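Take a look at chain A:
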Amino acid sequence: MNTEMQGFIQKYDLLGCIQCGRCTGGCPVTVRTNLNVRRFVYDAIDQSMLDNLAKLPEIWDCTACNTCAVRCPKGLKPVEVLIGLRNILVESGVIQPTVRDALESVFREGNPWDKPRAIRSDWMQGLEVKIAEPGKKVENLIFVCCTIAYDPKVQVIAKNLVKVLNKAGVDYGFIGDSETCCSSEVHNLGEEGLFEMMVEDNTELLNSYDAARIVTISPHCYSTYKSQYPNLKAKVIHYTHLLKEILEENKLEITREFPQKIVFHDPCFLGKQNNVFDEPRYILGRIPGAELVEFERKRERSLCCEGGGGKMWVESESRKERLAETRVNNARELGATLLAVACPFCILTLDDALKAKGFEEEMRVAEILEIIGELV
Partner candidate 1 sequence: MDTKKLSKDKFGDFMAILSRQKKLYVPQKEGESLRFAPVTAGSQPDLAFPNTTVPPKSVLFPQTETLYQFEQGNTDMSLPGEGEERVLFGVRPCDARAMAIVDSLFSWDVDDPYYLTRREQTTLLGLSCLEPGTNCFCTSVGGGPASTEGLDMLLTDLGEAFLLQTVTEKGEKIIQSVPELLEEATAEDLKAAEKLSQEAAVRIARGIDTDGIPEKLPGLWENPLWKDFSESCLGCGICTFLCPTCHCFDIQDEMEGFEGRRCRMWDSCMFSEYTLHASGHNPRPSRHERTRNRVNHKYSYFVKNFGTIACVGCGRCINLCPVNIDILNILSQVVKEAI
Partner candidate 2 sequence: MKEQFEPNVVAFLCNWCSYAGADLAGTSRIQYPSNLNVIRVMCSGRVNPLFVVNALQQGADGVLISGCHPGDCHYMEGNFYARRRFALMKELLEYVGVDARRFNMSWVSASEGSKWKDVVQGVVEKAKEAGPFEQFRRNKINW
Partner candidate 3 sequence: MNNKPKIGVYVCHCGINIAKTVDVNTVTEFASHLPNVKVARNYSYMCSDPGQLLIREDIKNEGLNRVVVASCSPRMHELTFRKTLAEAGLNPYYLEMANIREQCSWVHEEGERATGKAKKLVAAAVSKVRLLEPLQEKEVDVEPATLIIGGGIAGIQAALDIANAGFKVYLVEKTPSVGGRMSQLDKTFPTLDCSACILTPKMVDVASHPNIELFTYSQVEEVSGFVGNFQVKVRKKARYVDVDKCTGCGACAQECRLSGRIPSEFDVGMGKRAAIYLPFPQAVPAKYTIDSQRCLFLTRGKCGKSPKCVDACAAGAINFEQKDEIAEFKVGAIIVATGFDVFDASRKPEYGYNDYVNVITSLELERLVSASGPTGGSVMIGTGEDASVPREIAFIKCVGSRDKSVGNEYCSRVCCMYTAKLAHLVEEKIPGANVRVYYMDVRAFGKGFEEFYDRVRREGIRYIRGNPSEIFKRGDKLVIKVENTLTSTPMEDEVDLVVLGVGLEPRKDAREIIDLLRLSQSADRFFLEAHPKLAPVDTATDGVFLAGCAQGPKDIPDTVAQAKGAASSALVLLSSGRVKVQAQISFVNEATCRGCGFCVEICPYGAIELVTVNRMGHQVSVARVNEALCKGCGACAAGCLSGSVQQKSFMDRQILPQIAVLGGMR
Partner candidate 4 sequence: MVDLEKLKTAARETVSRDDVKYLIGWRQGTYGFRVSPHFVKEPEEAEKLIFSPLCTNNLATYLVLTERLPLPRGEQPDSRKVALMVKGCDSRAVVQQLIEQGIKRESVLIIGCPCEGVIDLKKVEEKFPHLPGPAQARWSNGNIVFHLPDGDKEVPKGEVLAAKCLSCRYPNPVMTDLMLWEEVQTRGNDEYDDITELEAKSPQERWLFWEDKFSSCIRCYSCRNVCPMCYCEDCVLDRLNPAWVFRSNNISENTAFHLARAFHLAGRCIECGECERVCPVGIPLMKLNRKLAKEVKEKYEYIPGLDPESKPLQSSYRPDDKEDFIL
């Protein structure tokens, strides 16, 4: 047994657990997998069990939505126990090839998508983008997110942000090619060593700018910078904070009518984990002609889309329909014509679900920036 395992009880405060079951009760994936996170907290107290626990396939079902930690009455973080178990596997090298590739890609290229560093800013082509310079004052330093930078399906988010920022005349700067992965998913996949390294590197990089705020586009980057980077000098915000600010100060006008019935899906990393609920709704509320409806499971009770927790690179078995499909179904029942989100992962999972369900005719999944960009 290594010393890391010795520390499991202390590290995750396992003895603080009173077995109330709120973690498992709140876990969104229990309806479709065998994951019972409380049992892991309970079983992990026996150090000799750790290696066996780490081999259970359920540990890869967790989406890191954090509901278990938010709900825990004793302040424990059951999700981290699962990540700790993943770490044991990663250390021993027994991981799925897709995961290994993603981690290696972060190490080599600074992104999990196995794309070259050099083309990170390719999405900017044809746009008037301001690039921030280290040491120079900039109000808003924009952090793009690997998925948005590389995945052509969601690059539009960043492009539209540029459009919005330019229109609003906000002082901003992008990082450009030196931008590297926030490593949220590296942590969630259990690669602690790489994560620590990335935190150090990224802290140095981000602190080299004289920025008042770091504006993240993805809630995953937002949440990670906010809670796992203790030494950042600038304040970290999500773009919805900035966009709300812009709209409040009337720096941007949405003139075009948009007669749609919109339902907003709260991303876990934005809502549950960081209590950003009102900003996206404010922005959507400013769209002329749009009608806002709400899910039954909204805000603190929002249902996870299963995009996080490294699930982009992990295949796991399940019993029932995907939560993203449930979500799309619910949206359809509400009569929504537009399912709005504020997260690149949610876009990908919900859009997939939409297509799998064949609802493309009646409904559309779109990022808030996508909509706003179209309307200004």
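Here is how the candidates were picked: all candidates are chains of the complex that A comes from, given by their letters.
As a working rule, a contact is a pair of C-beta atoms (placed from the backbone, for glycine too) under 8 Å apart; a residue touches a chain by one contact, two chains touch by 3 or more; residues count from 1.
In this text the structure is predicted, and so the values were computed from the model without any measurement.
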{"item": "Candidate from 1, 2, 3 or 4 that touches chain A, complex-wide", "value": "3"}
{"item": "Contact set on chain A toward candidate 3 in their complex", "value": "18-27, 30-31, 36, 38-39, 67, 70-75, 296-297, 299-301"}
